[in-house]
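Here the structure comes first, spelled out in structure tokens, and everything after it is commentary.
Shown here: the complex without one of its protein chains, the others still in place.
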Amino acid sequence: MQLNIQNLNVSYGNIKALHGISFSVAAGEILTIIGANGAGKSTTLRAISRMIPCESGSVMEFNGRNILKYSADKVVSKLGISHVPEGRRIFGNLTVTENLTLACFARKDKDQIEADRKWVFDLFPRLEERRHQLAGTLSGGEQQMLAVGRGYMSGHQMMLLDEPSMGLAPLLMLDMFDALREINKLGTTILLVEQNARLALKFAQRGYVIENGSLVLEGPTDELLDNPEVKKAYLGA
Amino acid sequence: FSARKTIIKIGINAPLTGDIPKVGEGSKYAAQMWLEDIENAGGLEVGGKKYEVELVIEDNESKAESAVKANTKMITQDDVLAIVGPQSSKQAVPAGEVANKYKTVMISPWSTNPSTTLDRPYVFRGCFLDPFQGPVVANFITEEFGFTKAAVLYDVASDYPKGLAEVFKQAWEDKHGAGSVVAYESFTTKDTDFSSQLTKIVKSGAEVLFTPQYYNEVPLIVSQAKNLGWTGPIVGSDSWGSAETIELCGEDCYGLFFSSHYAAAGAKGATKAFIDRYEKTYGYIPDDVAALTWDALRLAQQAIQDAGKLTGKIEKDREAVRDALAQIKDFDGITGKMTFTEEGDPIKCAVIVRINHQGEYEFYGSSCP
Amino acid sequence: MTALLHVENMTHFFGGLRAVHNYNLNIAPRQIFGLIGPNGAGKTTIFNLITGVYTPTEGKIRLENKNIKGLETNQIAAMGLGRTFQNLALWRHMNVVDHIRMAHYAQLDYGLLGAFFNSRACRDQENRVRENAHRLMQLFDIEKYADDLVTSLPYGAQRRVEMARAMATKPKVLFLDEPTAGMTPDELVKMIRIIRQVHQDFNVAIFLIEHRMKFVMELCETIQTLVFGEVIAQGPPEEIQNNPQVIEAYLGKEDMT
Amino acid sequence: MEPLIESFNYILQNIINALQRGSFYAVISIGYSMVYGVLMLFNFAHGDIFMVGTYIGFGIATLLLATFSGLVPPPVIFLATVVITMFLASWIGVFVEVAGYRPLRQAPRASAAITGLMIGIIFETTILIMLGAKRLSFPPLMETVNYHIGGIYITNVKAMIIIISLLLMLALHAFIQKTKWGMAMRAMSYDFLAVPLMGVSINIIAPLTFAVGAGLAAVAGILYGQAYPILDPYMGVLLGWKAFVAAILGGRGSIKGAALAGYLLGFIEIFVATVFPSTLRDFIAYSIILVILTFRPRGFFGMEHSTKLRL
Partner (left out) sequence: MGILQKFKQMFSTVPMLGWFLGILAAVLIEYFWGYDYISYYLGLPKIPVLFGALIMLKEPVMIPGALAYDLIVYVIPVLAVAKLSCFITNPGAALLEKLPLWLSAVIHLVCFYAILHLWAGINDYRVLVVKLTLVSIILTVSINVINGYQGEFSCSHPGFMALGAYVSSILTLVLFTNDKIFGTALLPPALGPYLFPLVLVVGGAAAAIGSLAVAIPSFRTRGDYLAIISLAFMFIVKSAVENLNIIGGARGMGGQPDLAPLPVIFFWTMLCIWVIHNFVTSILGKALNTVRDDEAAAESMTVKTRKTKMTAFMFGAFWAGVAGGLFAHVLTYINPGMFSINRLAEILAMVYFGGLNSIVGSIVGAVSINVLGEALRPLELFKWIIIPLILIFVMIFRPYGLISFTEINAKKLLEAKHKRQQGVSP
């Protein structure tokens, strides 16, 4: 297993958001975590990327290395885990290109970077058109693409995606997921968090269901799609 | 009852912090020297009885309200018999109000602004006034150089320079007719760049520049003036009278004149003794303010002794001290002989000091009322 | 004409960019009206134009036959346009009940002096507002959060606070910008129920932007499709759903929601 | 003809004066604008960092002059002083960041402002305690030569100050716009919580920003010491506030705006004093600023500000 989480506990102040969840992700697979608002999906991702601290006793390993030993920026630069956060968080006062360049801040491999940038532009031709535009003036969809592209540039061992479909028009949503599949084909493991459970389950190979802070279900996505509770709770059938 | 033994407390209200800490330091040192003397004499003898003397030194942060607080505290809390200070009129004027209200003698050694003592029977000072100093400088320049066109550069935001500048302008124009002050330029406290004002002054064709500024601004003004092509003499006032002026200004200031309360170089007798002792203990020539504070304290001491005896009833004693002080006739201090007018201002000579080429303040002339 | 809200040939430019072009709209009383379109089509901009955040470069806007173009946002709101925001615009340091109270601002008439000296009028009106606020919080079931800071609420609850707040302004037309963004299907069902209820209890007209087809189709009587600032189709749900242009530009073949 | 030339010289002279004054405001303001622009925090300690920088410069200068004067040419000493001082001062900046600002990243901006103010006071007092009440005078690092060209006077010091300031600003601009470090700083000013996700450590960028700001302040200090060679612990206060004014007048986060505003401040001050009775200088100068901001609500190059007000 590439990523290995044991007994992950997180609280915001005195609000406990995660109650000792455990799961693991195999290299190259697409895993999804679905759940209601406030269930703890984003929190899980934030914990892995070390954006928020987790309580003692939590174990997080990536390729056998202890994630807890790394700070948020090192998780990206040393472990190659990139996080596309909830609500895009692109740098509005930088141009599209600058956003992508910054993503490679810690990378030394010049020509590889060039290759990646090219690849991203091929994937999202829209971005290439708007190369020199300030990211802040892009529309919702374009910003989402930039966020994903940026994530890919900053590290491709594994990508943590938090609701990439949020606020996207159906058509764009499809493009986006095709793109993600592309990225996965290149060998990047993907951990996807989605509100839109059906979409997520159709896209991923394996899924977890999280309910207010603990994992309640686990299995191949087709099983989950047929699971009556899931149907009832998340597919609005 | 409550048989507490009477201690004579003298309050010192000085700017230990704030804009002119050097002034505060000078006052403090002088006071400590004075106390030393008293203690060596085993206390202050009043009416055949020796009393322990204590200094209450309060910092007024060279802020007006802080000076008021300090006075109130020293008078109502520490029961001081008399207060020496504050130095700058900025603080002395409001602080005097308090002292007078509580009927406690206050001697400001260095405040030259008339309103400090005006209508305040309990407030005295140890130096001459601006209305006197202004004309003195004006006369001196006229007689010394025979100039008729003068320029003035002063700090509008600071009480003393502003006041003195006005007086000087008045005096000068009385002598040489209206408009004979060809440039009357100002800046605000903490400014360091006077180039535009000086450019104006240079252009105005003035022959002499009068600038009643503090020791920390003088060097800047002088050097900038030179760099902008000013060649005439620059004359200052008693606020120049600090060792620092020359330390900071260096060669640029050699040969300049200012009016002052005493001249260190070539002093004789008691004055010399004081200067040497001060220099020995604190390592530099005492400023005006030190000398004046010393005199003020000696005045207070004299008054207390003249009061005859201390009752221990602080109000009574304060009144007695006040009366005694008002009575003192040509008290001979190291900054000259003093006798108080009924306003509480000493009738005193001003000294014109020349900064000689060793950078010493040498006596150049004096003018008496 | 019976239109409650009437927009005619509205056009707006951002600098060079033409965000909205010749836009027309007629909303009848108690109608539920949907606005869909790709990202960046100009939907939110249209909301901002009608509610007075921006003033359109050209066009007429009338509410109950009164011109509202060029008025200040707060005046327009007071005249009966309530709205929610695409990305939540709640007041970070205020608790839920105060949010609802604030929305009654225009309904108060005790003056500043009243407020300073806590006059009787002030006390009475404030009390009435409090009661009303609690009624609204019950309806949107956020009463349990009444005294919590909004930032500590789950996302879904925050959206409901926004709606409750909008309702407190006594709107005639309620504007909802992606009310279900980031909600799970079951929450979505709940939201539909709430909107229906609001629609009945307060008999307001509703004008909403959505990307969730299920939601739009189920709720709206008429739907407009906007592409690059221009309406390419308008009509009842089923018609829109099968409109080739709309599918081409927006829906795509398979339905993912 | 004569008077015409004269008044022309007069104006020229004042332009030079203004350039010199403006240069200080500009350099100090861009230093201020570094921290302000990147972390969006008022750096009320900046004026006092400048002051400390000047004192350090004083120390180094006296030291070097005492040991090397005569042995090496003055320009070398000058450069050495600048470099060493910048280096030391930048650590002051780092200290301020780590001690005063890092703990307050998520806090209201105002609290950080207060902390800065307080750190400033501590600096002032510490210097006052360490060096006593007496003022110091900055040793001249070069022989002052006073050129008299036509009707106008200009010293080599003035010229040097103006030139060096301009160079500094260009250098900084390049750094911010072109290098990835500069990029990271700008990104940080937009959303510093997302910066680590790019593999960039905030705890390197933030101190770096402060360091650069402090370094600039230090250079300004040395130049200042050459032009106005009197040091006192409170010398930074007023300058600090003026830098604050300029930095924001230029538009939040805009380095070139800050520089421009700095020069504008210089010109306003000098020329108001030349045209009007100089008593009214502050009155008019600040009125102008008030009016400018009333009609240009985002300063010169400021970005649109959000409808939310971060406390």
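In order of appearance the chains are A, B, C and D, and numbering begins at 1 in each one.
Going forward, a residue touches a chain if its C-beta (ideal position, glycine included) is under 8 Å from a C-beta of that chain, and two chains touch if they have at least 3 such contacts.
Since this is a predicted model, take the numbers as computed values, not measurements.
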Report task. Could you run through the displayed chains and say which ones the absent chain touches? Result -> B, C, D
Requested in this report: Among C:6, C:43, C:165 or C:212, choose the residue that contacts the chain missing from this document, as touch is defined above.
Outcome: C:165
Report task. Based on the whole complex, identify which of B:32, B:72 or B:204 touches the chain you can't see. Result -> B:72
Report summary line: Only one of C:43, C:104, C:160 or C:212 touches the unshown chain, namely C:104
Query - Chain not shown, touching residues in chain D - result: 42, 100, 103-104, 106-115, 117-119, 121-122, 124-126, 128-129, 237-238, 241, 244-245, 248-249, 252, 279-283, 286-287, 289-290, 293-294, 297-299, 302, 305, 307-311
**Report entry** Positions on chain B contacted by the hidden chain, ascending
**Finding:** 1-2, 4, 7, 16-17, 58-59, 63-65, 68-69, 72-73, 75-77, 79, 90, 93-94, 97, 102, 113, 115, 156-159, 162-163, 188-189
Query raised in the report: In the whole complex, what residues of chain C lie against the chain that is missing from view?
Result: 51-53, 72-74, 77-78, 82-83, 85, 89-94, 98, 101-106, 108, 112, 115-118, 122, 126, 129, 165-166, 168-169
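Following the convention adopted for this analysis, only the chains that are shown with their structure count from here on.
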Report task. Please list the single chain whose C-alpha centre lies closest to the global protein C-alpha centre. Result -> D
Query raised in the report: Distance from the CA centroid of chain B to that of chain C, rounded to the nearest Å?
Result: 74
Report task. Could you tell me the distance, in whole angstrom, between the mean C-alpha positions of chain B and chain D? Result -> 37
Requested in this report: Would you kindly tell me how far, in whole Å, the mean C-alpha position of chain D lies from that of chain A?
Outcome: 43
Query - chain C, residues touching no fewer than two other chains - result: none
Query raised in the report: Considering the complex alone, what residue numbers of chain A touch chain D?
Result: 49-51, 71-74, 76-77, 82-83, 85, 89-94, 98, 101-103, 105-107, 150-151, 154-155
Query raised in the report: Quick one: in the complex, what on chain D touches chain A?
Result: 180, 183-184, 186-187, 189-191, 193-202, 253, 303
Report summary line: Within their complex, chain C touches chain A through residues 37-40, 86-87, 152, 154-156, 178, 181-189, 211, 213-214, 249-252, 254-257
